[in-house]
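For this depiction, one protein chain was excluded, whereas all remaining protein chains were kept in their positions.
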Amino acid sequence: MLTKKEAAEAVRNAKVVTGVTWAQLAEAVGRPLAWTTAALLGQHPMSKEEAGAATALLELGEDVALALQTQPTRGALDAAVPVDPTIYRLYEVIQVYGPTIKELIHEQCGDGIMSAINFRLDVRRVPDPGGDRVVITLDGKYLPYQW
Amino acid sequence: MLTKKEAAEAVRNAKVVTGVTWAQLAEAVGRPLAWTTAALLGQHPMSKEEAGAATALLELGEDVALALQTQPTRGALDAAVPVDPTIYRLYEVIQVYGPTIKELIHEQCGDGIMSAINFRLDVRRVPDPGGDRVVITLDGKYLPYQW
Amino acid sequence: MLTKKEAAEAVRNAKVVTGVTWAQLAEAVGRPLAWTTAALLGQHPMSKEEAGAATALLELGEDVALALQTQPTRGALDAAVPVDPTIYRLYEVIQVYGPTIKELIHEQCGDGIMSAINFRLDVRRVPDPGGDRVVITLDGKYLPYQW
Amino acid sequence: MLTKKEAAEAVRNAKVVTGVTWAQLAEAVGRPLAWTTAALLGQHPMSKEEAGAATALLELGEDVALALQTQPTRGALDAAVPVDPTIYRLYEVIQVYGPTIKELIHEQCGDGIMSAINFRLDVRRVPDPGGDRVVITLDGKYLPYQW
Amino acid sequence: MLTKKEAAEAVRNAKVVTGVTWAQLAEAVGRPLAWTTAALLGQHPMSKEEAGAATALLELGEDVALALQTQPTRGALDAAVPVDPTIYRLYEVIQVYGPTIKELIHEQCGDGIMSAINFRLDVRRVPDPGGDRVVITLDGKYLPYQW
Amino acid sequence: MLTKKEAAEAVRNAKVVTGVTWAQLAEAVGRPLAWTTAALLGQHPMSKEEAGAATALLELGEDVALALQTQPTRGALDAAVPVDPTIYRLYEVIQVYGPTIKELIHEQCGDGIMSAINFRLDVRRVPDPGGDRVVITLDGKYLPYQW
Amino acid sequence: MLTKKEAAEAVRNAKVVTGVTWAQLAEAVGRPLAWTTAALLGQHPMSKEEAGAATALLELGEDVALALQTQPTRGALDAAVPVDPTIYRLYEVIQVYGPTIKELIHEQCGDGIMSAINFRLDVRRVPDPGGDRVVITLDGKYLPYQW
Amino acid sequence: MLTKKEAAEAVRNAKVVTGVTWAQLAEAVGRPLAWTTAALLGQHPMSKEEAGAATALLELGEDVALALQTQPTRGALDAAVPVDPTIYRLYEVIQVYGPTIKELIHEQCGDGIMSAINFRLDVRRVPDPGGDRVVITLDGKYLPYQW
Amino acid sequence: MLTKKEAAEAVRNAKVVTGVTWAQLAEAVGRPLAWTTAALLGQHPMSKEEAGAATALLELGEDVALALQTQPTRGALDAAVPVDPTIYRLYEVIQVYGPTIKELIHEQCGDGIMSAINFRLDVRRVPDPGGDRVVITLDGKYLPYQW
Partner (left out) sequence: MLTKKEAAEAVRNAKVVTGVTWAQLAEAVGRPLAWTTAALLGQHPMSKEEAGAATALLELGEDVALALQTQPTRGALDAAVPVDPTIYRLYEVIQVYGPTIKELIHEQCGDGIMSAINFRLDVRRVPDPGGDRVVITLDGKYLPYQW
């Protein structure tokens, strides 16, 4: 049986071979773009139908479809501090703005957190005369500390 | 002369004593909320006027105002992997969704990054019948790899 | 102004001097035992009344009471892997049983987590003919992964 | 000969293929649910009968059964600090409440520890109007420091 | 109030000044040599009488005596891997012989551990024609894994 | 040619298959129990005769015998801090008692170390009415710092 | 499909076998020397034509050419701190001169960074009577912190 | 006596108070810009005259001048991997281009290194229509491996 | 093509099989003993003739000879702090005497280093009535800090 990591590798390779995009995969699967991408990279379990739709489009077999349905052990960074520059910038945002975000969550909501479980994510390119921008929206349920 | 870290500590204490909010500080300073918070926590240098407005509201002295104007050496986490749960959830988002964000930036923009320098940040509480949400917007200029 | 860590140190010392117990402090504060202990060790913010009741019993001053009310930056281990044997055994439980607990949460509840925010904790000594036992109950809301 | 890790992988795969649950495995083996799960994940040695009952239900061969009987070198985390969110929450509990638990063990029992060897574990879903809860019970013999 | 670490430092200094030995301290305290040394270095709590006997001999004050009676948070190495050569050799023994000791415990006793809580330690110089030897005896209760 | 690690793995497996004990191996090899175990786990080189005697008893081939004779690169822990509980307790002993042992070596012998090279080790189960004990004896030559 | 790392390994081997130089590869590819080297080592994606020209010269197949075109996950050091002396000296330069470079960027440009994305690199041997020199030019766009 | 680190702190503060630039300091000292900056930050020892000229301009005392003349223990990063974004980009350059630089040094010079001891550094702002650039020149003597 | 590490492994195995010594290899290669050993372990590139002479004596093939000629990426420790006791003692020497060596280099030569590139090494057994000694000579060119 394939591991989720091997299945993700197969998905990446099939994308190169078939030229299918994450957007097309999301449409075929019928789920949001970022969720679908994360699931195909092994971070969320798919339903049988979702896995089937994705593997059909990517011309992959039943073994990949099965792996996509299993429960993941999540976590995808290559190291505690990510090395790839595109991913590192997200870490840098936490280094520079992490306590700022904490202060603003506490001021606006109280003593609690933004959930990373009841959570959705969006990544969009936004045209801008000063140069297009990448806008990433992290949208999680507020969870107050509650005994 | 105070270090930026000591100045940030003084700001936090003065907020407790005076009851002034980050929102009031941002308004007094005349800059966006998240920028102002980050600057007062020592992650951005303030102009003389900005530092003056903030310290006046917080009833702090000239030594704090001076420290707020100096060039920061940025980085604010207590450890490579943050321990506080409110901040950790941001790290967890990178662990689970980092490669997803990387894939989507590359698909939508090409081989490059979201800048963390030409960058703005917003944190908002959004009412929701299923429980209010924290929405964090990371908005950085797209920078293509360019030789 | 005292930091939460200095306040916690003052609390520990006052307990030795006055002989007051965590149980007596919890009763005075009117909150559960483990919550009160955690709050007095600096991991939860107390209300003004709660802080006042605790510091009165411990014969501590207003500076400690104020520190107990401020928002904590949580996290209390002396190292990523705790060294003290009483605390290390909890880490050992995760090393040996962490994946077991994960499997059982997924089998009984689905793809999600036990919240550590909407969470309560209990520690009790339970008499047993084969030697008394320590029973620790971790009780957190189930949070399903939900987009 | 299979390693315990390979045997655990075979067990996980066979569970997906056969649809057998941990609860059914525990019943077949005749041991508590959490013990059985931990043993099948390679953290406890099984007797010949226990291993036989589990592998029969999972339709696995003698090589897996043999590996399940060997003495484990315990420890199952992917890193010193676990990355998977379901497991990380347990680590977060130690970060936030570890010293609290230590204080309460000492207050109730004296200078000693909760054993992680003479120890049992239970994981249960508990219905709750405010949302079902996961209740994890750690139950270990109290061991006083004794020269 | 002194911390246990400050008290240990005071003990070490007083030993230099007074010329008192660990053996004399153990005799005055009425406890075994290694236990007494460990306690005076802050790794075990002393009774009021024990602390009093030790501080009297060392000509130290009540503040040290009080600190010696408080509950320790144990752990005394300067780093995860100790640097001082005399202590490092103990770590080297675990690196070279750790799995050997594990195998022999399992062969002689079954699946379990040597307790480090119900435990005593002895360090002796043993005359030997080929050069005197240091003999360290680790003597802990066997604890079988027991659910 | 097999590595020492692969040879050790072959030895462990052959022990399960043949039911031969470390004690029987030590007797066949004609060396002390702990030395023999360590050598078969790859931490000491064996003579041709010793390796032959061990592999004959274990019904292993010449390739294993050859690997057992090669010079080891020593060190056997899975991580800087060992994870398996049976081995971890040895590390905990160093954390709690390392400086104590150092003090006692210095008091009894002077400024030097217990050698881990001119060294022998014994592990024994000792019957005890309060529960049998594991007694580990570390016996190394005293080496004074000598220029 | 080959990974970028396997493709880089194939490139290195083919260089030894064919005797082709990085300079010849850069000329064939029609891109700067350092860019071409980095791309063939897997740190930049090549166009189909570039990959074709390089693999033709190196007598490598289509699988390598395809791998050279895929999007890299960047980062090439063997450890957080590089071990190879030729590479380590670059790290040493940051250790000794990092804050100096930071001060000079801030003095000459303001609060910002040298981009490592809009960036080019040159490595040249420069004859010198006192011994030839290696001159490395790092040339990146200045990016001011800009909200 | 001041440490070099305290002297560097005094220099930074005096620069803010007096408004003196690194360029003015270099001119007063009569050494290159980057060398002077590094020396005043504690990474090179200054002669008595150099230290005198710098402290005179900065209106600092003899204690700072003395500290600037002592032999440094070099190394200035806040962590093994630097956190400040302006400095981190230099580390990122090594992560992405380190092996490229190594290959090009070996191709152009043979088996050796660029010295970081017989070494000079230059940092310049270069006007560019596409946005000004920061150009950093690392210029070290080539040292061949030589037995 | 073999990696340098695989070639080194082949060399070690061939030494066991053929009984050839490092001294004989150095003589056949016509280079110093320590250089030859390091080169055959993959830390220096050999010329075609040197590699040929060594592989002939060791009865190894052309693939090993080729690998021995390629440019190494140097660094041979199994971890940042070496675990094998024979190698660890060298690390211990740096821990105990590193700053001493630094002081003496500075006192005798000035502000600079002992080169590890223009460097030779010798290891010799020296008879001694008090027990034979291992004498290791590190002999590197003095390099002054020079701008």
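Letters A, B, C, D, E, F, G, H and I mark the chains in the order given here, with residues in each chain numbered from 1 onward.
The definition used in the following text is that contacts are C-beta pairs under 8 Å (C-beta built on N, C-alpha and C of every residue); 3 or more make two chains touch, one makes a residue touch a chain.
Predicted, not measured: the structure shown is a model, and the values here were computed from it.
*Asks:* Let's see if you follow the contact definition: name the visible chains touching the chain that is missing.
*Replies:* Within the full complex, the chain not displayed touches E, F, G, H, I.
*Asks:* Of H:21, H:47 or H:70, which sits in contact with the chain we cannot see?
*Replies:* H:70
*Asks:* Taking the full complex into account, what residues of chain I touch the chain not shown?
*Replies:* Those residues of chain I that touch the unshown chain are 21-23, 33-34, 37-38, 41, 43, 74-77, 80-82, 84-87, 89-109, 112-116, 118-119, 121, 123-126, 128, 130-142.
*Asks:* Write the list of chain G residues that the hidden chain touches.
*Replies:* 81, 83, 85, 88, 92, 95-96
*Asks:* On chain H, what residues meet the omitted chain?
*Replies:* Against the missing chain, chain H presents residues 1, 66, 70, 73-75, 77, 80, 116-117.
Keep this in mind: only the chains that are shown with their structure count from here on.
*Asks:* Following contacts chain by chain, what is the lowest number of steps it takes to reach chain F starting at chain B?
*Replies:* When the steps are counted carefully, the minimum from chain B to chain F is 2.
*Asks:* Can you tell me which pair among H-I, E-F or A-D shares over half of its residue-numbered contact pairs with G-H?
*Replies:* E-F
*Asks:* Please state whether A-D or E-F has more C-beta contact pairs across its interface.
*Replies:* When the contacts at A-D and E-F are counted, E-F has more.
*Asks:* How many angstrom between the C-alpha centroids of chain I and chain F?
*Replies:* 29
*Asks:* Roughly how many whole angstrom separate the Cα centroids of chain F and chain G?
*Replies:* Here the centre of chain G sits 47 Å away from the centre of chain F.
*Asks:* Which parts of chain E, given as residue numbers and ranges, touch two or more other chains?
*Replies:* If we look for residues of chain E contacting two or more partner chains, we find 73-75, 77, 80-81, 85, 92, 95-96, 99, 102, 106, 112-113, 115-119.
*Asks:* Please give all chain pairs that are in touch with each other.
*Replies:* A-B, A-C, A-D, A-G, A-H, B-C, B-D, B-G, B-H, C-D, C-E, C-F, D-E, D-F, E-F, E-I, F-I, G-H, G-I, H-I
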